[in-house]
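Apart from one protein chain that is not included, each protein chain of the complex appears where it belongs.
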Amino acid sequence: MRRLEFVITRFGSTLMVLLGVTVITFLLARTVPTDPAALFLGPRARPEEIAKVAEQMGLNDPLPVQYVNYMKELVQGDLGNSISTKRPVLDEIFARLPATLELLFAGMTTAIIVGILIGVFSARWKDKPIDWGGRALAILGVSIPAFFLGMLFQIVFFRWLGWFPLGGRTSVDLRFTSPITDVTGFLVFDALITGNWEGFKDALWHLFLPAMVLAAFPAGLIARMVRATMSDVLSLDYIRTARAYGQSENLIAFKLALKNAIGPAIAVIGLSFAYALTGSFFVEIIYTWPGLGQLTVNALLNLDYPLIMGVTLLGAIAYIAVNFIVDIVQAQLDPRVSLDD
Amino acid sequence: MTDRVHSDGTETDAAATQPGSFRQVVAVFTRDRMATAGLIIVILFYLIALFAPILAPYPDEGAGKPNASALTQPPSAENIMGTDQLGRDVLSRIIIGARPTLLVPLVVVALAILVGAPLGAIAGFRGGWVDTVIMRTTDLFLSFPSLLLAIAITAALGRGLFNAALALVISWWPWYTRLVRGVAVSVRQSDFVEAAEAIGLTKMQIVRKHILPNSVTPIVVQATIDLGIVIIAMGGLAFLGLGTQPPSPDWGLMISEGRSVLLSSWWVATFPGIAIFIVVFCFNVIGDALRDVFDPRTRR
Amino acid sequence: MTKLLEINDLSIEFDSGAERNRAINNISITVDRGEIVGVVGESGCGKTITGLSVLRLLPDTASITSGNVRIDGDDVLSLSNKKLRALRGSKVAMIFQDPSTSLNPVFTVASQMRRVVKQHRDISSAETRRLMSERLEAVGLSDIDRVLAAYPHELSGGMKQRVMIAMALIGEPELLIADEPTTALDVTVQSQILALLMDIRDRFDLGIMLISHDLGVVSQVVDRVVVLYAGSVVERGPVPHFAEPEHPYTKGLIGSIPKSTTERGSLEPIEGTVPYDPGGIGGCVYASRCPDRMDVCLEAAPSLDAVGIGTAVACYLVGQR
Partner (left out) sequence: MKPRVHNRAPFRLLILLVALTMLAAACSSSGDSGEGDGSGDTTTTAASSGGETTTTAASGGSETTTTAAEATGPKVLKVATTANITTWDPVKSFSTEALYLANIYEGLLRINPPDAAEQFTPLLAESWEASEDGLTWTFNLRSGVVFHDGAPMDAAAVKASIDAVKERGGAGFIWAPVDSIEVVDGLTVQFNLSYSAPMELIAGSTYGAWIVSPNALEAAAADDTYFETGVEAGTGPWVLESYTPDTEILLTQFTEYWGGWDGERSDKVLLSIVPEAVQQQQMLEGGQVDLATRLPLEATAEFADRDGYTVVNETSWFNYLAYFNTLRPPLDNPKVRQALSMAIPYDDVIAVGPLGLATQARGPVPKGVWPYSESTPQYTQDLEAARTLLEEAGLADGFSLRLTYAAENEIEGRFAPVLQAAFAEIGVDLQVEAIGFGQQWEEAKSDPANAQDMFVVLYWPTYADAGTDNLWSLFRSSEAPFFNLSYWNNPTYDKLIDDAGALTVTDPDESFRLYGEAQTLLVDEAPGVFFFDADAVYVVPDHVSGFDYNMNYPFSLFFYPMTAG
């Protein structure tokens, strides 16, 4: 019962935070220096048209009224319309979401696996050459900006070695040779479940570099965190007990200690996700990945603020959701964690 | 648990962090050779930023003046890092660009501390509704991915170096509020504050005399690590066209500009990229060394 | 016939970066089958290090500079890692001071015990289960299924220590090293655990090295006592000898133990603390705190001389008597 209570309380406070988040995005949207109505109608609009749309958009109401209206529309899933495409922001976002999610999923999965491995190896062989290498890798990961690493990989893996494509989600030819049937929007996954081997290879081949670039920073974060918590755990009594009973160092590091260390280390996954989310913007631009990042960058260029705020809001929601889940997963992993926060 | 994860992803348990003296900070560098090397390189870069116009071989080109007679030339004796699409010496651009790239993040972090730290001290020390209000606000800002919030703010305020820096301050101060609040709470519970109250120090005096000094070390550690992150964030904003405006140089902007000639003229984007990487790497090495000493969690 | 455990002239140094400290100084201890030997001393005097050295569990910063440790004649210090792991938990088992930190909090009792079985025995899972239940019963636990399914934090301190002992018995050890097994427990539970140790000694013909700071507790269960001070053995002998100990430190140690007969306020703690680097002291290690200190004590360390059968004391006073 306490577990359920914890989830409910945690959910309640999350809702409060979400409400605050909408206030911030609303205020930011109203800070935009140009007249939203004029922006919406574009440069060809006549003043009387602008006035009419301003009235319709409720821009003449007092701010609190505008906020209430904004919230009313928001709960109906209406984030307004994009200024440049005139389509509902949510439609635009959903059209791009699968591509970004696929990238994020691949990047985060890689980051978590690689990060944990580096962290564990580092801690297992603390102060040995492996540790030095692991720490260097981790610092490297958090020191290279995604927008530079992405280009570096393009020079090396596309221009010099020719191993990977420069960008895009699939080869252009693919839609004629072996089109991927849209099932989930995750191309690699779709190709796999529909048995489209060519499509699978092609999509994976395109996904590889962007996912690696995206993974670098979070992997570094996770590696450092895992190393720190693992080092702590490895010096604890129960690890000595395990040693005293003949357990091998590898079993100790990769199972007995890791299960203890992973809980605190997971806390960093929420933050890694935040970095990966913004990192995906840069990765998408560099690898012309047709996701939310490209959408946002175009929106920035056109001052398409409903779209920018929509993406910001969803980014915050995603981040909050991830943190919420991380908390719960942490609680699940460690039987001792008291859940009354 | 999540609450204590910092903007660089490490857990600094503020309450448990020893209030170290500045001497201890210095001691870190006398012991750890990597950190010393990092510090020297960082100082070197900042000196370059300070004396940029003197050091740049072609200061005019560095500031943005095109040279129609030498477009995208590969590295050579005259231009050891080559020239960009507008014929400008890449090395000079990097040197002049060190100013916005390195100095502005310094100001950003300083302002974030200036705003965040006192709020954290007040929240932690006063407790009650003041604490609640400040910390709920902090939580609110921290529920956005920081860079995403900065992007949204810059979009709302308008592009440009000043607005980008402002946006980063707005996105970063809560980290310091949270950090200092942790210190403040632990200090408040300690005996010498009781003693201070007993001898009649006012709350503000206690904050000034006990809480803020005790926060210095964790703030220094955090700021070191944050500087690297803010440099990357600034570069990212410039890369997106939101930060420094062309033709002024900025490493992030230079990388962005170099993208269109990436395949034929790799040097345009690569050198500024390496520059930004070196600085951030050094900040991270220094930060790690400091944290190893001052953060008992990772101390042996 | 070789003894079950022989520690001969063992010295251990710690390397803390700039300086090296000798923590254990030429000590010799033996334990035989069916015998409980108490190793007694204040905290920081090297008891735990001695215990850990038997299984080569010393931290990376410690190094053994002289002497050897033999189990059934085999030199532990020169065993290969593989053989060492085979030794740990089977022939020699160890239980620790604080059962609540010595069990892995995120695994169930069954899971932790099963891993020990797997390490040393090749038996089916049903047999494993039976073995685990049997051992848990042997240490006096009931409601075995619940215990097996429990996480450590769901058990009381005494239960946890019983689980630890049961775990130690799984590998059918000949030698048990018990490092302050009762310190973290309530007084009533303490005596139960001590009784349990005696019980299993009898049933399994174990040799037990019982490490404790509490001479009073130890003397209830052990056959012989070794008193350690600052890394050196200052006095040893069978329990009866300690009714009238001879070394000033041992006397002090007894004086500082509360007894039911002791009147309030008559406890006499020993002044001062254990020296930091006993290896670097020229004279008697206890000289700095000794109420009966003489000039000679500061010049050279007294040797551990036999004063009776199985009894030895390292003190100039003893020689003068």
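By letter and in written order, the chains are A, B and C; residue numbering begins at 1 in each of them.
Definition applied: contacts are C-beta pairs under 8 Å (C-beta built on N, C-alpha and C of every residue); 3 or more make two chains touch, one makes a residue touch a chain.
These numbers come from a predicted model, not from an experiment.
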(Q) By the document's own contact criterion, which visible chains does the hidden chain reach in the full complex? (A) A, B
Q.
Using the touch definition from the top, which of B:Asn79, B:Asn163, B:Ser265 or B:Asn284 touches the missing chain?
A. B:Ser265
**Q.** Candidate in contact with the missing chain, chosen from A:Val17, A:Ile112 or A:Ala257
**A.** A:Ile112
Q: Pick out which of A:Asn81, A:Ser122, A:Ser143 or A:Asn260 touches the chain that's been left out of the picture.
A: A:Asn81
(Q) One chain is left out of this view; which of A:Ser13, A:Asn60, A:Thr181 or A:Ser235 touches it in the full complex? (A) A:Thr181
(Q) If I consider the whole complex, including the chain that's not displayed, which of A:Ala123, A:Met212, A:Ile266 or A:Leu307 touches that chain? (A) A:Ile266
Q. In the full complex, which residues of subunit A touch the absent chain?
A. 34-35, 38-39, 42-44, 46-47, 49, 52-53, 56-57, 75-78, 80-81, 84-88, 90-98, 101-102, 104-105, 108-109, 112-113, 116, 158, 165-168, 171-173, 175-186, 189-190, 198, 262, 266, 269, 273, 288, 290, 294-295, 298, 301-303, 314, 317-318, 321-322, 325-326, 329, 333
**Q.** subunit B residues touching the omitted chain (full complex)
**A.** 60, 64-66, 68, 71-72, 85-87, 159, 241, 245-247, 259-265
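Operating definition for what follows: only the chains that are shown with their structure count from here on.
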(Q) With a step meaning a move to a chain it touches, how many steps does the shortest path from subunit B to subunit C take? (A) 2
(Q) Nearest whole angstrom, what separates the Cα centre of subunit A from the Cα centre of subunit C? (A) 53
Q | Rounded Å distance, subunit A centre to subunit B centre (Cα mean) | A | 22
Q: Mark out which residues of subunit A touch at least two other chains, giving numbers and ranges.
A: 263
Q.
Give the list of subunit C residues in touch with subunit A in this complex.
A. 52, 55, 57, 85-90, 93-94, 96, 98, 101-107, 115-116, 119-120, 151, 153, 164, 167, 171
Q.
For a test of understanding, state which residues of subunit A touch subunit B in their complex under the given definition.
A. 16-17, 20-21, 24-25, 28-29, 31-33, 135, 139-140, 142-148, 151-152, 154-155, 158-159, 166, 221-222, 224-225, 228, 231-232, 235, 263-264, 266-268, 270-275, 277-278, 281-282, 285-286, 296-297, 299-301, 303, 305, 308-309, 311-312, 315-316, 319-320, 323, 326-327, 330
Q.
For a test of understanding, state which residues of subunit A touch subunit C in their complex under the given definition.
A. 236-248, 251, 256, 259-260, 263, 333-336
